[in-house]
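Below is one structure; the comments refer to it alone.
Here the complex is missing a single protein chain, while all its other protein chains stay put.
Order of writing sets the labels: A and B. Residues in every chain begin at 1.
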Amino acid sequence: MITPDSISQHGLSMEEYEKILSLLGRQPSIEELGVFSVMWSEHCSYKNSRLELKKFPTDGPKVLVKAGEENAGVLDLGDGWAIAFKIESHNHPSALEPFQGAATGVGGIIRDIFTMGARPLFLMNSLRFGSITGNSQRAAENRRLFAGVVAGIGHYGNSIGIPTIGGEIYFDESYHGNPLVNAFSLGVLKQDQIARGAARGVGNLIFYVGAQTGRDGLAGAAFASRELTEESKADRPAVQVGDPFREKLLLEACLELLATGSVVGIQDMGAAGLTCSTAETASRGGTGVDIDLELVPKRSDDLTSYELLLSESQERMLVIVEEGKEASIERIFKKWELPYAFLGRVTGDGKMKVRRGSQVVVDIPAEALTQEAPLYRREAASWKPPAPLDLQTVPLADPLLVLHELLSYPSIACKRWVWSQYDQTVGNGTVVSAGSDAAVFYVREANKFLAATSDCNAIYCSLDPYEGAKIAVAEAARNLACSGALPLGATDNLNFGNPYKPVSFFQLRAAIEGIAEGCRAFDIPVTGGNVSLYNESPLSSIDPTPTVALVGFIQSPEEITLQHFREPGDIIFLLGAIGSELGGSHYLLVSHKRKEGLPPRVDLGHEKAIHDQLRLLVRLGLVRSAHDCAEGGLAVALAESCFGSSRALSEAAELLGATIDLGNEDLRPDVALFNESQSRLLFSISPHTLTQVEEHLIASGLPFTRLGVVTREPKLSIQLKEKKYQWSTGALYQSWSTSLATIMKDQE
Amino acid sequence: MKARVTIMPQAAVLDPAGVATADALKHLGFEGVRSVRIGKSIELDLEHATEEELHQACRDLLSNPIMEDYHLEIFS
Partner (left out) sequence: MRAAVLQFPGSNGDYDALMALRSFPEISAQLIWHQESSLDTYDLILLPGGFSYGDYLRSGAIARFSPIMQAVRRAAEEGKWILGICNGFQILCEAGLLPGVLLRNRHLLFCAGEQIVRVETSNTPFTKTISPKSLLRLPIAHGEGCYFASKETLKELLTNDQVLLRYATAQGMTTSEANPNGSLENIAGICNKERNIFGLMPHPERAFEELLGSRDGRKIIESLLASLHGLIQ
């Protein structure tokens, strides 16, 4: 039955197969081989990354459920409330079928949150696509993927009624054919209602609830195994299709179930479905499970045991119910009209035992699947930092044109085309959504304000993964600071290439170390996340993309700060140095088609001091606006600050201007305007508070520059030595706001 | 010449629309419903086209071969 071929089709090495033989003391059945193959996959076991992930700081006074313990980490929000949040990738399904791939990604992350007992409050997502500009076939393909992913995210979130309020999108050739779709969700719960994914209490009942099982998501190995039985067209591996309506019922039913107190454990059937959920709950509970596949609700009767075990059908849940309490639970399933079945019981023998009627098809110690999973430290390539950029080789581009080019570059341009497809206001908690540094949400039941952001500049990471990952944390923290928030916790999504390639593994390891370093510096625990490896485009691996999502806390609504200038006459400051680093900048990429040099360095202690200083000024009520300087540097940050805040669909934003004097900085104009040195942010204040603000800034000892003043006349004017650069804010706004919609016209 | 293309979700692919509609029919008292699948029907009015061209149009644009099957009918 088991041949070297079927072992390799299951993605297992001979060495791993030997380990299976010794754990079982016999040959596995084909079903058991399938179970091992998914449980020992990177997705479930993190076998290539786990040793590295241990480097993350995961403890903290506010951590209630630590990274890796459950489906999502949980943090203390105060007053008896807690939040659960997590980011997770759905890259490969989205490459195959962008709409359903992205939709089911959103569905999966929502389930991860409500299985913790939390009501999901909002969504964000971090997306990467290949280049979408131009008439090439490649660009058209990337536009199709982009449009499909955005529509799919909208479809799921909008239907289930959870607002999508933030995130980030970048376009780069390295993602051609391998888009990244990382979905984030956050939910709120009472601290005493944290649900666990553990099968506790021998004799307790195991229920299946939710959609029926079909052949969804059965690919690769599963398909190959199918040839063993029969072959027909209908048996092709099927794309997972999301059903947000069913998930809404499941969400309400699960929260109602958990409120009864009769549920001892609950686990999503996501990747690796029934297999993963039973093995993990048993392993966490230190128990065993004994279930009968014959009882599983099925879409068609001819599903094999193998398929039932490995199907990735969406919107399903495993619920472990205290014996004797089943009647109250079944009443809830019926109210929400959800298919359900009693599959079996929790046992004391530590085994995952699966029957099909009278026949035992799987009989494996649960711990063999989880604790005994292999662990590898792959070979990492040695690394030399890239050569610093030689400015002599960079011709000076006309800053007047460059600013327009940067603002209309898809990664920087206004994302209205995207967010207008997302319901951002359902739930009555969205205070700030897309279009400022971080999203701000009012958690009404707890009377608390949260900010959230996700960031990663993958150009920096491709040039220097350690420094780039540090910057991802620094930038996310800076975005929180600019919104008036203090970081609470982090979740990360590590998107990398094949770990068997020494370069990819080096990047993964360096990025983990960079994130760990960043999080320690800001005292932020990592509460969980996701690893997605094998992201390979036809040409090469993707740029390493360790996305960092941070959640922060805002003390009071008065401290919520936006990026937009407020009043003419307000005074504009730069907190941080003017900077001069052009390596890995968007200016180099967009105006010179070069992705090279040493990316900016970040001193995390200095960075934190800058954030603390801004937050102090915010707390004192002195800050009218604050905006991070990131891609495109100071000039882009100034232009964006001149564009008023608007969620309106049909009105143009209100436009202001700014008159800026950079003094006698001895810098090339392109370096002064577009460098991407870190630890810099813009903020504006009322002229009446000038003396007070300057006193604070001087006392801090931090570098700062009084840049100029906000003007009613919509013109951005920047003086550098004797030269003055001036733009119409209206024209800049035009470049920025219409770019994406124009590029995407053919998709409507 | 006219053609009609019927597009249906593949048998193994979940059809949430069909499931929701089947449930609604049962609620209305149509107890005999076993399942519902919802697809779409596309009518083409053509000046000229070969059968092969039409199949290509079906594969490339009208259906999503990853999740749908199509059935082409040609009326002269």
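Rule of thumb we're sticking to: a contact is a pair of C-beta atoms (placed from the backbone, for glycine too) under 8 Å apart; a residue touches a chain by one contact, two chains touch by 3 or more.
Only a predicted model underlies this, so the values are computations on that prediction, with no experimental measurement involved.
Can you tell me which of A:Trp81, A:Phe245 or A:Tyr534 touches the chain that was removed from the display?
Final answer for the missing-chain contact: A:Phe245.
So one chain is hidden, and I want to know which residue out of A:Tyr17, A:Phe146 or A:Trp336 touches that hidden chain in the complete assembly.
A:Trp336
From the list A:Thr260, A:Gln421 or A:Ser700, which touches the chain that is not on show?
For the chain that is not drawn, the touching residue is A:Gln421.
Which listed residue (B:Ala24, B:Leu46 or B:Ile66) would be found touching the missing chain in the intact complex?
B:Ala24
Given the contact definition stated above, which residue among A:Ile2, A:Ala151, A:Leu295 or A:Ala609 touches the chain not shown here?
A:Ala151
With the missing chain put back, which residues of chain B would touch it? List them for me.
16-17, 19-21, 23-24, 27-28, 38
Touching the missing chain, which residues of chain A?
Output for chain A: 151, 154-155, 158-161, 243-246, 248-249, 336-337, 416, 419-428, 430-431, 442, 444, 557, 646-651, 748.
The definition used in the following text is that only the chains that are shown with their structure count from here on.
Measure off the straight-line distance from the CA centroid of chain A to the CA centroid of chain B, and report it in whole Å.
36
Can you list the residues on chain B that touch chain A in the complex?
Touching chain A from chain B are residues 9-16, 19-20, 23, 64, 66-67.
Applying the document's contact rule, which stretches of chain A touch chain B when the two form their complex?
96-97, 100, 211, 214-216, 234-243, 245-246, 299-300, 313-314, 337
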